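Here the complex is missing one protein chain, while the rest keep their positions.
Presenting chain A:
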Amino acid sequence: MDNQASPGINTYNDVRFVGSLGTIIIKCKDFRIIQLDIPGMEECLNIASSIEALSTLDSITLMYPFFYRPMFEVIEDGWHSFLPEQEFELYSSATSEWRLSYVNKEFAVCPSYPPIVTVPKSIDDEALRKVATFRHGGRFPVLSYYHKKNGMVIMRSGQPLTGTNGRRCKEDEKLINATLRAGKRGYIIDTRSLNVAQQARAKGGGFEQEAHYPQWRRIHKSIERYHILQESLIKLVEACNDQTHNMDRWLSKLEASNWLTHIKEILTAACLAAQCIDREGASILIHGTEGTDSTLQVTSLAQIILEPRSRTIRGFEALIEREWLQAGHPFQQRCAQSAYCNTKQKWEAPVFLLFLDCVWQILRQFPCSFEFNENFLIMLFEHAYASQFGTFLGNNESERCKLKLQQKTMSLWSWVNQPGELSKFTNPLFEANNLVIWPSVAPQSLPLWEGIFLRWNRSSKYLDEAYEEMVNIIEYNKELQAKVNILRRQLAELETENGMQESP
């Protein structure tokens, strides 16, 4: 039990009494609903209040990861598995146009960035500091992905702070132009609609004016954020939990949740980004408002589409580390309550879950191109919301540093990357596919992720058994092939032996 992810409990517990029999309904962050019937009113109330107290802790440092003692031997410390320097190594052989910058070492330039970021070589730290003042949250454009095939890049940032009077920043223009090859043009993908982007100017934000960025073409691809996503999740989970719905009601609830619309939007934007890189041979800069939510969805999914490595287990872990944790997706704020919250949480939003769902959609369309299986994605979802590991605590690297997570808690990767655990998450069908994989984004091709949303509402016994059977067939195949090879070798040996005996 200890090594299992324990389902996080929401603050919302329903306690009811019939006579002296008390019933506690516990709604978990993984959408499970548990009902406990407890005889004795007092006992029931005690249990309820204990659960209540334990599931709503004031301080992060009182949370499970700080008390968790692993029952396994740590072979490889996950905190050091994916260091930015190592990740940079992967590019540096292919290009010399980029460098690592330590300008944010003290988190002074941008509080939500990691200490080490990758920037164009020709831009010095001083310029970066200036650019940071021109970008939302200090999030100056940094390298997100380098496409080795043609040298094109994905960069991400916060929105430019142009404001109503059209402020500009020469360093910013210089920085992003530095990423373009001579005569080439690039695309800026704004994850807000033009309207929203224009409105942002009133609050000091804004978007890149064509006049100031003549080599860049701006594309608006609207992706929803915050409470709209959260409401969508709440509606969807509600619809999935009600088994009495007739067909029409179910379909209309599913539609009204808009969940799959969001999936389609996000995937479409990611495909667009990937297409710019791979088909158009153009570099791109992606941002929304802060550059911590929809921006990351798009950059990370585009990498899944473009980069075979990110479809391996290690590569995907590195992607999450790089594009979500280091990039400053505020997990603490976004994944606090999950679908059953009775109070409106301003910052709550299933941004990461949507990303995982999108990955699942691509996985479904290319079931042999991923080293991991659905369980891996489900596991990540569970740990993002509630975990005994420190990986997803805090909102950014700076907070994680202050909490001393590396010293005080265990990394999720230390546990996952043990061979015994990995086997559960490995896709038996995996065969490395070095191509770019283009998913279909037609509604007919985007089903509901049953493994997450219907997980507790129906038996998956027969499906699991079928999966087992499939694994067995594959294992048996491997076994037979190995045996044939051994026998063949034996035969060959016998033949040469005979030949030797014969020759003298």
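What to note about this one:
The rule we apply is simple: a contact is a pair of C-beta atoms (placed from the backbone, for glycine too) under 8 Å apart; a residue touches a chain by one contact, two chains touch by 3 or more; residues count from 1.
Everything below uses one rule, namely that contacts and distances are computed from a predicted model.
Its UniProt record calls the unshown chain "Myotubularin related protein 6", which is the correct pick from "Guanine nucleotide-binding protein G(I)/G(S)/G(T) subunit beta-3-like", "snRNA-activating protein complex subunit 3", "Myotubularin related protein 6" or "Ribosome biogenesis protein WDR12". In the complete complex, the residue from A:Glu73, A:Glu106 or A:Glu431 that touches the missing chain is A:Glu431.
Within the set A:His80, A:Lys170, A:Lys424 or A:Lys483, the residue that contacts the chain not displayed is A:Lys483. Contact with the undisplayed chain is limited, among A:Cys271, A:Ile304, A:Ala318 or A:Ala384, to A:Cys271. Touch with the hidden chain on the side of chain A covers residues 185, 187, 217, 219, 221, 240, 243, 245-252, 254-255, 258, 260-261, 263-264, 268, 271-272, 275-276, 279-280, 364-369, 429, 431, 433, 435-448, 450, 454, 457-459, 462-463, 465-466, 469-470, 473-474, 476-477, 480-481, 483-484, 487-488, 490-491, 494-495, 497-499, 501-502.
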